[in-house]
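All remarks here apply to the structure that follows.
One protein chain omitted, others in place.
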């Protein structure tokens, strides 16, 4: 079977799975899977760019996704004037001071090679930073804490948040990459693992910026509101034309709206990735990957190229994160967990086929489908297993209650099976 | 007097918790470092193996408690540890036989092992939650304190109390014993030396007649023991929750890398460096400084450098700083 044929068949299989969900369960579920599948595919595309063509092992995907989420808040939410008045500028000034301190200390170390000078700058800078920041933050968080207590955003159109999410992630990636790829040996894995936890800690704790664990709800949407649609006589009429009741029609319409937007983003990114892969740049990247020593000997700046592709891949994850938060309509920092947002994306890339953009996209859809559907399947399985047991028996209750944990187990088994029997993934690179 | 009060406060809130947490991290990091040194990859399933191992200890503890067996003032969990180790070792050795061994036969690159360990992580995670659920579990019993704050105050007449929990004392004693045993084993026994030899040069170990599969099995066994002890001590001292154990992966990795991956001594040093930085930077120093400084200079705020939730950030910052100055870690790791 040729690779093209295989690709078509695999994607047809995924389409069947999603359409099957629509027919068997409901079109709402099918569209839910499709939408998050599209977002997952974008994330997988970003990770695949890093791993597939440059061999960079990024285990901090969660952090970049979360930064995308932050971008949605910072871009699209209406600003809270009282909070800004209370200390908005001062809080941001503190951030600038903090950043300047770090930059100054790094410069001091690089120029003067003096660790004590660096530590002195850090300590003085930290004291000033806290001195400027703390009163401002307290003031901001005191502004009507039940509904705001944070600065809000810029009130710009939410679609603009997607590229902003990419930029935020790219900025973070630049800092991480500069630090971790510049060390004598490569320490990217632990660096990304660490920074992603730091980003989540910031989102959870800096209430003035993100409302922390109080969450930001009701984010602006790029598609109409269901209630508005249901109250629109024109919409109700055309829904009736399709034989649908207004409620179902409105939810389907909204979800389809997201699907269209996400598909557009995925296609643009996929086309760009494919073009990049087949361009001289892509060939150079693969040459570096396949033989770094000779590429270095030929004068290629390997560290810079790695940094470049790391930033690009992270930016894509940031865009996906912004898309996801837009879809959710809220930012909930405590929902970011590494298993779900880092390692699951890795399962997608490995299962799909590392190095193959279409493979990553396929993996995104397939694994997301499994992630969602394992639970009902597990429930069914448990019902069969526990059929013979007495109602109310402790074991039966325990088994029934543990169905949700089947998910992780299944993901692990799928990953191990693919790594063993098809280590290059379902759609291998060549 | 002021100075003594400051010292007691410091001991109570920084030194004792730091030493305890450091011992737990050191035991965890030793496991990571052994696998890195001998099997040549970082085991992402480490945290979840710890969660599984501690779960089996908890189950045995409950069983013993239901039989009415106890250790008096000591936690019953101590009695359950050997059984927990046995169960964990079975799981880990079984995993090695079914999963990892295949990749050794293929001469797979270490990064493939890392990915495989991610799969194993998912599975262990699922299994643990499947059996015991994702909720917090308490399994500590016996005497809670060695020294109580009130008794200490009465005894010494100081304003500040000192508390020493049984679990803290146990952690440190157990860690010292385990570490001493491990170092004795690695440096003085034939098998221990063969592990070091295999870690140094696999082909030459083969040419000396060392059976690599035996070395690998012994390594997994030791790692199981270390990890179950570390997990149980952590669970007794703080609390058991599968997700917390998964999250311990970062400070444990940080400790192993700060110390120098592949170096057992480094893992211990790294454990304490990370623990003390976490505790020190997230502790509110107001009280200690209040005793030491002249009244006029007493700090107004809490003097807490960072909020407690930033403790993972601290592990990471320490990591970066150490690597900037010593790229191979504090004790020269095997990575270079």
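Here the chain labels run A and B in written order, and each chain numbers its own residues starting at 1.
Quick note on the criterion: a contact is a pair of C-beta atoms (placed from the backbone, for glycine too) under 8 Å apart; a residue touches a chain by one contact, two chains touch by 3 or more.
As a working rule, contacts and distances are computed from a predicted model.
Chemist: Using the UniProt record as the reference, specify the protein name of the hidden chain from among "Phenylalanine--tRNA ligase alpha subunit", "Cytochrome bd-I ubiquinol oxidase subunit CydA", "LIV-I protein F" or "Sulfate adenylyltransferase subunit 2".
Modeler: Going by UniProt, the chain not displayed is called "LIV-I protein F".
Chemist: Tell me which of B:6, B:99, B:257 or B:273 is the one touching the absent chain.
Modeler: Only one of B:6, B:99, B:257 or B:273 touches the chain omitted from view, namely B:257.
Chemist: Pick from B:134, B:197, B:284 or B:307: which residue touches the chain that isn't shown?
Modeler: B:197
Chemist: Of B:147, B:170 or B:210, which residue touches the hidden chain?
Modeler: Hidden-chain contact among the options goes to B:210.
Chemist: May I ask you to list the residues on chain A that touch the chain which is not drawn?
Modeler: These residues of chain A touch the chain that is not shown: 51-52, 54-57, 185-191, 288-292, 354-355, 423-424.
Chemist: What chain B residues would touch the chain not displayed?
Modeler: Residues of chain B in touch with the missing chain: 36-37, 40-42, 101, 103-114, 190, 193-194, 196-197, 199-213, 253, 257, 261-262, 334-336.
FYI, only the chains that are shown with their structure count from here on.
Chemist: Which of the residues in chain A come into contact with chain B in the complex?
Modeler: 57, 115, 126, 134, 179, 183-185, 187, 189-191, 193-195, 197-198, 201, 204-205, 337-339, 343, 346-347, 350, 401-402, 405-413, 415-416, 419-420, 423
Chemist: Can you list the residues on chain B that touch chain A in the complex?
Modeler: 42, 44, 99, 102, 111-112, 114-116, 118-127, 129-131, 133-134, 243, 246-247, 249-250, 253-254, 257, 301, 305, 307, 309-310, 312-313, 315-316, 319-320, 323-325, 327-328, 335-336
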